[in-house]
Every structure is written in C-alpha cells, then in structure tokens.
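All protein chains but one are shown at their positions in the complex.
On to chain A.
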Amino acid sequence: MENNTDQIIEELYKIDPTLKASGTDLKAIVSLLINSKPNVLIDENFVRELRSKILSEAQKTGFNHPSPYWNWVYKLTPLGAIAGLILVLMSRTPQTVNDTAPVTPPQMMLQLNASESAPSLQAPSLKAGIPLPDDVAQKLRAYVAKEFNTKEDNIVVLAAIQKDWPDACLGQSVASEMCAEVITPGWEITVSVSNKEKTYRTNTDGSVIKPAQ
C-alpha cells in the first residue's frame, strides 16, 4: 500500500509540481483514499453459477458456428464428464509413493465436483481472481506451436487449473530422469491445436512444460 501511495504521489507531482509544497497533506489524503476502499466479499457460488449461465448464452449466440470437430466435442462432452467423475473417484483412493497423479488440493476437488454435471468445456477452469498468467499462456503457446509446427495464434487455451504436482518433474518423469521429490505448484492447461485437444503440465511460471501423459 505504501508503494501505491508513493506511486500516486509521484504521478501527482509530475502533473502539478506545485503540489510538492504540500507533500505531507498529500500523502495523508492519498493514504486516506486508499484506506477507504470498501471491502468486497465475492460469493464463489455466484461466480460459478454466472459463468455457467454465460457459457450457455455464449453457445446460443450467432458466433457459435462450430466446426464439425467441435460438434463432435460437444456431443462427446457428457462422456467426458462421466470420465472426469471416474477420475475424481479414482484420485480419492490411496496412492503409492511413486504415484504420478497430481496432488489435488481440497479446494480444487470442490471445483471438480461442481463441474461434474456440466459438459467439460463449460466447467469452471479458473479459480475466480486467479486467472492463468499471460506469460505462462504465452510460454505454453510457444512450446505447443513448436511441437505442432504451427502459428501461436492457432492455439487457444481451453482450460487451466491450478495444481500441485508430486515432484519437480510435474509427475511426468521418465526412467532416466532425476526428479526432486518436492510438491511443485503449477498449472494443468488444456489447449486446442490442429483440431486436437492436448493437455500440458507446467510449473508456476511456465518455465517447465511437459505434455500430460
């Protein structure tokens, strides 16, 4: 907050240098304005319900002219939802030390459960207020573009979920690879590329990317 106050004051000095004469008053005023920001409590249920309604509306609008590929995706999404449910149930069973499945935080489990009844493409992909950072999306797009020998513009992020991976290899180690056994926070990101859906795992800043196997 102190930094924000200083930044605003610096801006004010640039706009009107005469304000420097009343620096102390100015700091008090700006601090007061910042402190008086109302507290906002957002109902997570409202966020999810509105998202679901918005996506239903988005599908009805004139821009929704899916390719035959997408028609198939929409037809198959109920099956995807069932598969997702099975995966959620399986993830609740005891895991061995070498299990490569991601460690899903309880909060994420709630999100997955909430999405079970909806087609997978409509499920809440991001926790409200924590969108996938642009630089991570950009790094992933560059990685996928190289893999598929296509332009980055042809790749769209369909869903991104924050996850904790069981090791530094994002739970995707191969036999010859040494992986530090530390919980590694990151993202599970699904993209559309060349009429295919591909899922990747990344760490927090996208500096490590691995295709999900």
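The rule is short, and it goes like this: a contact is a pair of C-beta atoms (placed from the backbone, for glycine too) under 8 Å apart; a residue touches a chain by one contact, two chains touch by 3 or more; residues count from 1.
Assume contacts and distances are computed from a predicted model.
Asker: Which name from "HTH luxR-type domain-containing protein", "ABC transporter permease", "histidine kinase" or "Ribose transport system ATP-binding protein" does UniProt give the chain that's left off?
Answerer: Its record in UniProt gives the absent chain the protein name "HTH luxR-type domain-containing protein".
Asker: Spell out the interface residues on chain A facing the chain that's missing from view.
Answerer: 4, 8, 11-12, 15-16, 19, 22, 24-26, 28-43, 46-47, 50-51, 53-55, 57-59, 61-67, 70, 121-122, 125-126, 128-129, 131, 134, 137, 153, 156-159, 192
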